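Sending over a structure as structure tokens; questions will come in a sec.
All protein chains but one are shown in place.
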Amino acid sequence: MLCQPLEIESLYNVQMAKDEGLVIMQLFITNLLISMLWALLMGEVSVGSLTTGFVLGYVALVLLYPSTGKKSSYFQKTMQFIRFALFFTKELLISSYRVAKDVAKPLPLMRPGVIGIPLDAETDLEITMLANIISLTPGTLSLEVSPDRKTLYIHAMYVINPDDLRREIKDGLERRLLELLR
Amino acid sequence: MTSLILRTATRYMFPPLLVFSVYLLLRGHHYPGGGFVGGLFAGSAFTLYALAFNVESARKLLRFDPRDITAVGLAVALASGIPALFSGYAFMTGTWWKVPIRPGVVIDVGSPLIFDIGVYLVVLGVLLTLVFSLGEEE
Amino acid sequence: MILLPVLPIIIPLAGAILCMLFRRNLALQRDLALSVSTLLLIVAVGLMAYTRDGTIAVLHVGGWEAPLGITLAVDMLSSVMLVLAGLLAVAVSVYACFDLDTPRVKFGFFPLMLILLMGVNGAFVTGDLFNLYVCFEVLLTASFILLALGGERPQLEGSIKYVALNLLSSALFLAGVGILYGMAGTLNMAELAVVVQQGERGGLVTMVAVMFMMAFGIKAGMFPLYFWLPASYPTPPAAVSALFSGLLTKVGVYSLIRVFTLIFCTDPEFLHTLILIGAGLTMLSGVLAAASHYEMRKILSVHIVSQIGYIVMGLGLFTHLALAGTIIYLAHNIIVKTNLFLVAGAVNRLKGTYDLHKLGGLYKERPGLSILFLISAMSLAGVPPLSGFFAKLTLIIAGLQQEAWLIVAVALIVSLLTLYSMTKIWAYVFWKPAPNELPDLNPMTPAAWFIFLLPMVGFTVITIGIGIFAGPVFDYAQSAAGQLMDPSGYINAVLGGGE
Amino acid sequence: MIREIGTSIFLILGGMLTLVAAVGVLRMPDLFLRMHAATKAGTVGVSSITIGVMIHFGTITVTSRGVLVIAFFLLTAPVAAHMIARAAYHSGVSLWLLTRIDEWKTHGEIGKEEE
Amino acid sequence: MFTLLITCFFAAVLAPWVHRRVPKYAGALLALVPAAVFAWLIRQLPMVAHGHSVEQSFQWVEGLGLEFALRLDGLGLLFALLISGIGTLIIFYTQGYFKGHPQQGRFLMYTIAFMASMLGVVLANHLLVLFIFWELTSFTSYLLIGFNHEDEAARSAALQAMLVTVLGGLFLLAGMILMAQATGTWKLSEIVQRGAELQAHPHYLPILILICIGAFTKSAQFPFHFWLPNAMHAPTPASAYLHSSTMVKAGIYLLARLHPALGGTGEWGAILTTIGVATFLIGALMAIGQSVLKRLLAYSTVSALGAMVMLLGIGTSGAIQAMAAFVLAHALYKATLFMVAGGITHETGETSVDRLGGLRKAMPFSFTCAMLAGLSMGGVMPFFGFVAKEVWLHALGDYPLLLLATVAVGATYVLVGITVGWKPFAGQRPDGLHAHAVPISMRIGPLVLGLGSLFLAFFAGWIGHAIVEPAAAAIAAKDLEVHLHLWAGFNKYLLMGIGTVAIGLALYRTRPVLLKTGARLAGFARFGPDAAYRLILSSVLKFAAWQTRLLQTGTLRHYIRYAVLTTTALVAAAFIRAGGFQGLENLSPISTRIALVAVLMIAAAIFTVHSNSRLRSILSMGLVGYGMAMLFTFFGAPDLAMTQLVIETLTVILLALAFSHLPPFRHGSSMRTRGTDLAIAVGGGVVVMLLVLAALDVQTPTAVSDYYLEHSYKYAHGRNVVNVILVDFRALDTLGEITVLTIAALGASALLKLRQGKQEDKS
Amino acid sequence: MIEFVCPIVMLMLIVAFGASFVRVVIGPSLPDRVVALDMAATIVVAIILTHCIQSGSSYYIPAAISIALLSFVGTVSLALYISKGGSS
Partner (left out) sequence: MEVLLAIVIGTLYTGGLYLMMRRNLIQLIIGLGLLSHGANLLIFTAGGLRQGGAPILAEGEKMFATVPADPLPQALILTAIVISFAVTAFALVLFLRTYQAVGTDDVDELKETDT
């Protein structure tokens, strides 16, 4: 059943191997602590000092963590996250710009349409994030996930060739997102 | 009929909403907020949950009957007026205690704060009583 | 005075909270309601004793001295109202044990009744205008629910009008409070009195006064604002009607009295004349409406309106004696009207109808109940030496002293028409043979019947008692009226730093 | 001074984008197109103003709250758009004249029956 | 005296209980109470005859000047003797009349209560005390007339009697209060000494008229006389007691009592004589055509009451004497005749004289009593009626027209006397008329009173001196000597008396013709006061129904209209009275953003109103809410802005939840209705606007707020002053507010659950 | 500089609010109005935030957060109402 409610314990059902997730979490917290310590040492708790502290802490962890003899995807994930965030911000700005342009443009130039995208994303989180990001990126807007969770219907402003668009989304957004999440 | 996307979003929004409501409650004495808005936020969190899933699961999540929460809140608010009487002051006179939370840091905890907690509970209970019973209406 | 004046507010609230927490234990709720009501009565009597010598019991809630916080101030008028409310609460609690259907109790009759009392008492004790608004909302909301709770068509239809007009009244009230605050910079009624007296632009204050007159006029059920009342009061069970008739409109009247003796007495030529005109029209219109009805509760309900006219008449005359008359009338009316509703409820309980045409023969069947009705009815009509007579007498003497011929003439005619309505009920329900034999619907054991009648007997005794002991009652009313006519005592007690 | 300039830039950017979004909502020919405008430009616009606020005050509390505002907007705006869109679609709001293709309609019939 | 009254009332309360304990002898037992009163009064006789009075007084309502003051003087004594004496006999009579009747106890209760009230009226020395007892007699009479309450006619007669007498009572009350205000005292004994002062007072005429109306209604004077014949639906003992000898004389008593205070002026004479004569004649005229025993007696009573008023109006010493004597004579014979008539009806079940006859054998005792009383009524020697009539005619010596009228009316009294005292017993008994002698208890009363009519005549001198003289003295407020004689010598008045009897006999001969004329006269009753009473009552009821329909339309819109219109009109009036605004200068400058928001809000409000779709309306109202939030933001109210927004949204959520169960807008009003509503609403809006500006016109420093701003951190440990106000300074408000929230939710959920429960019950 | 920028931005935002307002009024469909109202809420957030800068007080930020969150809940409820076939 689709509307099966979830218990509160499963609110954060992060789809990761449990031990791996724990390690990532530990490292992230350590990183945060370092950043706070830095801020306190600087005698000024502000955005600037905390950010500096976090960056310093990250560098320190990158340098020091291998010496414990363990490995973690934390660093890889972090980089992925940063890359994704930059990509996302860029897309957002582009999309805003496009909207501004479209608003100014004469209407008949648009070629809107509703198309379905087959999904590789499986979990609730993956699907939801994908849908949200699609909505925030240029020219596309998520409408609905099919009841079998295999297709995401989107509304696009410029549908020249539906298949091109599908590919663009699957290769661009979905791939990057799934990389980050898995 | 509910949407997967909404359900997922709700799951992630629910805890921050609750936390935010408590934040509004506790900071209300010094900053905008207070028991009333805090309670409304907590209620909104459960309302969102009820909308995204259904009323029954929201009730399960809440665990208590909202009407009981209301009554308890009212009782708390009323009771906050009583400590003053023991010191011979008028009903509802603010009574303040110094509470050390960390060595060196002492905050003022007063009966008005308890009163505000009562308000918070009442508002939460009321909102949910309304939403749940309207939502269950066939 | 760290507690006493606030007890009438927090005792019922605490009772209501307990009732809500023990939602499922109806027997416990009943016992709670009864004991809380009794406690209230005791507290009220205590306050009455405390204020008997003219002292004003003042409590600055939260320890914030006036005008900073909310100040509760109980004078003689307040305490007599509290006592009456307590009496009523006890009576209705006893009565409700027998007369209410389980669903109604299950869905919160007792907590709602207690909250209603909280609002009513709050209105009686508060010395703060905005707090008065809040108290009004408390009692109104409780009354909305009590009214609608049956879920039957007439109750719902009636409550819509009730809700709509009372909310309109609240909007006017709120506007008045806001404007008055803007003008005077305070909400404390005593300080408002001082500021308004000293103000230069009294004319503009009169505008606000009119707003208050309208707001309270709707709640009190004055002409031409009362039409929600006949539409709604006759619809709920007798216990609820009795509670409403005894308390709700009276709170409106109380507020009119309070506000127009304390704050808005700068322009009596305009304001109090308006009130007097309203009083005349109210009593006339109400009694005429009663003459045209043939349903027991309806007749009684529109009579509330008519009686309000009398009560307000004293305020309109605005003399010491007239206010004393108003106070006696208020007390008399609360007791008698409640009792009449209770008797009507008993009749309905026996025969399952309030329709005069369908009823009959009760004098033969239930002489005890008949006599209870007759005494109260005659008291309402002003037959001496019952309570109503002294109330009317005082007002009429006051009216003639002021040479207010017209209002006195109206008052006298209306009292004749009141007599007509009461004898109509008497003739149809008690004297006339029953058109077709209606069997007793709810047979009760004699013991249960006795307890059921107990509140009515109590009220009847009080009605007679007020007549016999009219001397002390009058003295009390006159002292209370004295406090109202010269509010300096009240103002000093509230603003003078209290205890 | 730099801070002030930064604030101003983000403020103006945000104001303009919000205006664009609103004009889009007003001007676009059908519901879905209007939602494009509202969701994207609206979110970015308000986020930009938030950044402006963060820069202006620069304190940790304001910044954390600002982050919160932005995060909430990023999370809620698309979900809201999605909710409205499916509701509109189910209630039969017509698409713009020039809409070229509607795969949901063709595929979606089956899914609808399942529900 | 106080003890007497209390005892009587106590006896009344106990009567049903006594009856239950000793059903057979309840009347006899209870008759001991009035008998004791009578005995006490007799003991006071010598003292009162010497011009003294007995007084008693207790404070009752000091603030109103109300004392429970009683006073027994000559006038009071005359009436009190009648009340207690006849009362004793009537109560005893009741025992037989109501033998075996289950409600006899109740009747006794009413009667004794009535008696006590009546005693109170004549003993009262305080206007209000008199009034109280006066009203009590009306009330007990209501219960007595309506005693056979299953009979519709009895109920309506009871109501009629009550309405008329209470109406009069209200006039009386007003008159009394004015009189007390004019004289500065409530005490009757003092008021009667301030006649001159009172008569010079500008309120004299209103007082006189008010009091006269009160007295006239009670004493069945034209045009209020109609209730008395109708009151004959009362059981006979009640009629005999109330409607012949006591209650109807309360008005006479009052006028007599106030004669020193109000009397002696031209107005007094004119009013009383006119009304008295009219009643006197009309009562007699109406009596002629009656064949129902009790109605016949009732009309003759009306006439007699008219005579008493007339005599009071004349107000000479002679007239006053005559009146006092006549009161006594009339009470004696009329009560007897009523009791006899009651006996006849009780035994035969017949009410009409014309269907009665030949009862002398079966009811010899009643026949005797009836003859005694009938002769006294006719004014035949040697009965007391004759004695009274002699004085009366004497008193009218200077008024030839009145003398003539008296002779004519006297003849009708003869006629009535014969018709009641002779006709039922003489001639042939009609077929099917069964009769037995009345029981002993029903014999004593008529016998004692009938014989009284005879014997008192022989002691006329003593009676005149001991009873009539003190009464007359009290009425006239001066010493006077009364000489009553059985034989006053052969003079023109004796001749007139004999003539009267002769004419009466002749009338009896022509009775069948008279009856026909009477029936024709009855046709005029359509225009009479009885008809007027019915017309007035039904018009009042029609008007009541009309006004109720007109106002209580059931349409909420109308109620709101009334409220808004009234408010608008009155506030506008106050505004004009205040002379408009004066100092609207210190307004803040207009800022663009606020102006824009304001314009948007107005637009949103208009759209909310104008929209014909509920959701559009709601959404526009949401926009109004956003506008509010923006204003709150601009004017430094973050808490408000936040709360407003949250509440706005939650309202929309609740509405959306509820809308699934509610239909869309369907019902529109007509263009005209909408126009009217809009005009009224605009009026309301403008008034509110004026009020806001008025508030700004009277800018005063807000001292309270300044304190809050200064001290909220120091004393209440809070930086957010708004929150501190909410949870500390004005926490009681907040407590009330959350209580409202709580019960609103409780009520809403109860209402919804109630329905669910009901649906389950159905299925 | 900011004193200069803020009023301009504020005016832009209010104009934007007006534009959304017009869409709420003209519709034509219910979802159109809901979208416009949601947009209006967003603009109110922007206005409140701008006012924070203009007045130099950060106390209004919780108000902004509130509306950001709650307008979402409101929109969802309206959307669900429409989904259930709710009429206007």
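Chains: A, B, C, D, E and F, in written order; residue numbering restarts at 1 for each.
Operating definition for what follows: contacts are C-beta pairs under 8 Å (C-beta built on N, C-alpha and C of every residue); 3 or more make two chains touch, one makes a residue touch a chain.
Keep in mind the model is a prediction, meaning the values are calculated, not measured.
S.K.: If you put the missing chain back into the full complex, which of the shown chains would it touch?
M.R.: B, C, E, F
S.K.: Taking the entire complex into account, which one of C:232, C:394 or C:478 touches the absent chain?
M.R.: Selected residue, touching the omitted chain: C:232.
S.K.: What does the interface between chain C and the hidden chain look like in terms of residue numbers?
M.R.: Here the touching residues of chain C are 130, 133-134, 137, 140-141, 144-145, 148, 151-154, 156-161, 163-164, 167-168, 170-171, 174-175, 177-179, 181-183, 187, 227, 230-232, 234-235.
S.K.: Residue-wise, where is chain E in contact with the chain that is not depicted?
M.R.: 549, 552-557, 560-561, 564, 587-591, 594-595, 598, 601-602, 605-606, 608-609, 614, 617-618, 621, 624-625, 628, 631-632, 634-640, 643-644, 647, 650-651, 654-655, 658-659, 661-663, 665-669, 677-678, 680-682, 684-686, 688-689, 691-693, 695-696, 699, 702, 704-705, 708-710, 712-714, 719-722, 725-726, 729-730, 733-734, 737-738, 740-741, 744-745, 747-748, 751-752, 754-755
S.K.: Residue-wise, where is chain B in contact with the chain that is not depicted?
M.R.: Interface residues of chain B facing the absent chain: 30-32, 36, 126, 130, 133-134, 137.
By definition in this document, only the chains that are shown with their structure count from here on.
S.K.: Using the contact definition stated above, find the chains touching both chain A and chain D.
M.R.: Touches both chain A and chain D: B.
S.K.: In this assembly, which chains make contact with chain C and also with chain F?
M.R.: Chains that touch both chain C and chain F, as defined above, are B, E.
S.K.: If we define chain centres by averaging CA atoms, which chain lands farthest from chain B? Would you check?
M.R.: Farthest from chain B by mean C-alpha position: E.
S.K.: Can you name the chain that lies farthest from chain C, using the mean of each chain's Cα atoms as its centre?
M.R.: Farthest by centroid: A.
S.K.: Go ahead and name the chain pair joined by the largest number of contacting C-beta pairs.
M.R.: By number of C-beta pairs in contact, the leading chain pair is C-E.
S.K.: I'd like to verify one number: the distance from the centre of chain D to the centre of chain E, where each centre is the average of its C-alpha atoms, in whole angstrom.
M.R.: 79
S.K.: Indicate the residues of chain B shared as contacts by at least two other chains.
M.R.: Chain B, residues with two or more chain partners: 1-3, 5-6, 9, 12-13, 20, 31-33, 37, 41, 44, 47, 67, 70-71, 74, 78, 81, 92, 94.
S.K.: When you check chain D against every other chain, which residues touch at least two of them?
M.R.: 16, 21, 23, 35, 43, 45, 59, 68, 72, 75-77, 79, 81-83, 85-86, 115
S.K.: If two chains touch, include that pair; go through all of them.
M.R.: Those chain pairs satisfying the definition are A-B, A-D, B-C, B-D, B-E, B-F, C-E, D-F, E-F.
S.K.: How about chain E: which of its residues touch chain C in the complex?
M.R.: Answer in residue numbers: 59-64, 66, 128, 131-132, 135-136, 139, 142, 146, 149-150, 152, 155, 159, 162-163, 166-167, 170-171, 173-174, 177-178, 181, 540-541, 543-545, 547-548, 551-552, 554, 556, 558-560, 562-564, 566-567, 570-571, 573-575, 577-579, 581-582, 688, 690-692, 694-705, 707-708, 728-733, 735-737, 739-740, 742-744, 746-747, 750-751, 753-755, 757-758.
S.K.: In the complex, go through chain E and note every residue touching chain B.
M.R.: It is residues 638-639, 642-643, 646-647, 649-650, 653-654, 657-658, 661, 715-720, 723-724, 726-728, 731-732, 734-735, 738-739, 741-742, 744-746, 748-749, 752-753, 756, 759 of chain E that touch chain B.
S.K.: Considering only the defined contacts, which chain C positions touch chain B in the complex?
M.R.: Listed in rising order, the residues of chain C that touch chain B are 1-3, 6, 10, 13-14, 17, 20-21, 23, 59-63.
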